[in-house]
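Heads up, one of the protein chains got dropped from this complex, but the rest are sitting where they should.
Up next is subunit A:
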Amino acid sequence: METGTAPQPDSTEPDRTKPDVPLGDYLTVRVSRGKGPENRYEEFQVPRRENQTVLDIVTWIQRNADPALSYRFACRVGVCGSCAMTVNGKPRWTCRTHVSKVIGKERSLTIEPLRNLPRIKDLAADMSAFFEKWQQAGGRFAGKTDRTGPLARIDPESPGRKAVDAGIECINCAVCYSACDVVTWDEDYLGPAALNRAWTLVNDERHAEKRETMKKVSAAGGCHSCHSHGSCVEHCPIGLNPTAGIAGLKRRSVLQTFRLSGEK
């Protein structure tokens, strides 16, 4: 299993010691617009700058071309997970996706809301189902003690803790959920992020409801629906490996079903 790492900037990230200067040319940007299921594309000519993210592009359009453009963002530094959109057909965190990395030879940009989630308006997707599935997957931590109890002593080198460390940096951006074909095919499928969360919980020594969490991820639409395509791994901006966590859930679920595991 891959180890979780801190957010990595794009490899083509420009030299920040240079001033962020306009390049003197313009980029043609197609933006998906509409409320709910309606969809139309509008083109904007956006000034190119040397140091420019996709979120910068969207923000420029909203502030200079069309104030009615709806989109979602908060931190702008890859922590909050709220600015994910579909950029040239792939789900990405727009605040840390540099334009130079994604425009290609055609020098064009098409920006759409995240796939697999209903659109609210323009680039803002309704994340309700995504977060509800975290709950359906038993993603709520249940402690074995209260705040007056002693601190749990966890060996950082234990296999369980290493498994938790590998999956715990998820920023809930829904990029994996958008990239997953099984989510598209099966509306009941919990999705990579929720299952990855469950995997970190069932490996957490402090979690008091491991059996309940395993029961929820082993039901219809749970871990056994995953086809191991690996799209979640391919697109996760943090570099997590939900497919490996889901494989761990499958293994544990089968062992528990046939009572081959001593885990509780």
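Note that in this section a residue touches a chain if its C-beta (ideal position, glycine included) is under 8 Å from a C-beta of that chain, and two chains touch if they have at least 3 such contacts; residues count from 1.
In this text, contacts and distances are computed from a predicted model.
A chain of the complex is left out here; the name its UniProt entry carries, from "PadR family transcriptional regulator", "Succinate dehydrogenase", "Sugar ABC transporter permease" or "ATP-binding cassette domain-containing protein", is "Succinate dehydrogenase".
Taking the complete complex into account, A:V182 is the one of A:V31, A:A124 or A:V182 that touches the chain left out.
In the complete assembly, the contact with the undisplayed chain comes from A:T257, out of A:Q45, A:N64 or A:T257.
Considering the complete assembly, subunit A touches the hidden chain via residues 182, 185-188, 218-220, 222, 224-225, 250, 253-254, 256-258.
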